[in-house]
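Below is one structure. I have some questions about it.
As you look at this complex, bear in mind that one protein chain is not there, while each of the others sits in place.
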Amino acid sequence: MSQGPAKRKPIKSNIFDVVPAPAEIPQNVLQKNFERVRACKGGEGIIEVGIADLFINWCRKNSLWYLYYATACCGIELMQGGASKYDFDRFGAVFRATPRQADMLMTAGTITHKMAERVQRIYAQMPEPKYVIAIGACTITGGPFYKDSYSVVKGVDLILPKVDVYVPGCPPRPEAWIEGIRNLQNLIMKTKNYGLKKA
Amino acid sequence: MKTLSAQEIFEKLKGKFGDGVVSLQTESVNPPFAVVPPGSIQEVCRFLKEDPDLLFDYLVCISGVDHKDKFAVAYHVYSTEHRHRIGVKAMLPHDNPVIPTVDVVWKAAIYLERETYDLMGIVFEGSCDPNRILLPDDWEGHPLRKDYIYPEQYHGIKI
Partner (left out) sequence: MTEPISKEALRTDEWTINMGPHHPSTHGVLRLELTTDGEIVSKARPSLGYLHRGLEKIGERVAWAQFMPFTDRLDYLAGMNCNCAYAWAVEKLAGIEIPERAEWIRVLVCELNRISSHLVAWGSFCADMGAFTPLLYGIREREWVNDLFEMVCGQRLTYNYARIGGVSHDLPPGFLEKTKEFCDYFEPLIDEYNRLITYNKILVHRLKNIGVISARDAIEWGLSGPNLRGSGFAYDIRRAEPYSVYPKLDFNVVVGHADRGTLGDCFDRYLVRIDEMRESVKIVRQVIDRIPDGPVMAKVPRVFKPPAGECYFRAESPRGETGFYLISDGGTNAYRLKIRTGSYMAMNIFEKISKGVMISDIVALIGSFDIILPETDR
């Protein structure tokens, strides 16, 4: 490991035009990086993955399979967004029925206290890396039920360890969801070291 | 088909039960309520359902009402045959709200009574399914009561 980290291409914030197609990444660079990762896996220390990050992130961001998880009104917009007119599939977001195949949890709809433990369990069942988008006022703060309801959880971030993107609205329009997915893709492109924490 | 007015229905009830039926409440109430003592609710309902002139075969709604010093249970019934309707009401004491079930008369009462028990805390004696339905089993209190105080937290999550 003497040659130091591979030079990272700068990632511009606008995601649409700078993502290189995988063919553009020189094969030997990729190969070298993968080998380095393999070498480091058992040991400790920081894994420097350089340009492979770019490739992995590119793959991840374009196959964000989401869990078909609709609890309330926002779930209908989820359905309409995934269907004919808005078609989330264009962004690689395809719905999955089981959490074990999903990368992304879009909490579409009110979470009640009776439901809270189930959400936690669903989240635990999802494989890493996993992302959460809190959709709608209900899962951000409790929304219209904030003040007067006795059984609504006041925000999904009280029960899940992290929420990546918040999309406000009651319900958000499908355009806003698409914006949310795009923002998540931006975030993913900024991930380093496969998202592993530095030692 | 012969649609009866609330007054006529009440007269029929009065004819059958005499003083068992207390009064007819019509003022600014739609539909009018026949107020009956809680003990005779089953017989009254069975009569309403089976009498050929009344034939109230459709139980529309059961609602519990908290009047602070007493509870009321309101039954709305409808006849698909004669197309008339009436309400039946029973008043219960506040410290011990217990009333016989009517799920032996209309099966529709099962869920309506479970809901009323869950949210209002009125006990339906002899019910075939006397459990909570909407709230978790370990929830404390009955939220639709006027003196209900919102809990601080549930299973460690802030409310």
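Here the chain labels run A and B in written order, and each chain numbers its own residues starting at 1.
The definition used in the following text is that a contact is a pair of C-beta atoms (placed from the backbone, for glycine too) under 8 Å apart; a residue touches a chain by one contact, two chains touch by 3 or more.
Remember, it's a predicted structure, so these values are computed and weren't measured experimentally.
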Missing-partner contacts on subunit B, residue numbers: 27-31, 33, 57-61, 63, 65-66, 74, 76, 80, 83, 87, 106-108, 110-112, 115, 119, 132-136, 143-144, 148
Absent chain, residues of subunit A that touch it: 68-73, 75-77, 79-80, 83-85, 97, 99, 109-110, 112, 114-115, 118, 122, 144-145, 148-152, 170-171, 173
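In this text, only the chains that are shown with their structure count from here on.
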Separation of subunit A from subunit B, taking each centre as the mean of its C-alpha atoms, in whole Å: 50
Subunit A contact footprint on subunit B (complex, rising order): 135-136, 143, 148, 150-151, 154-155, 157-159
Subunit B contact footprint on subunit A (complex, rising order): 113-114, 116-117, 150-151, 153-154, 158-159
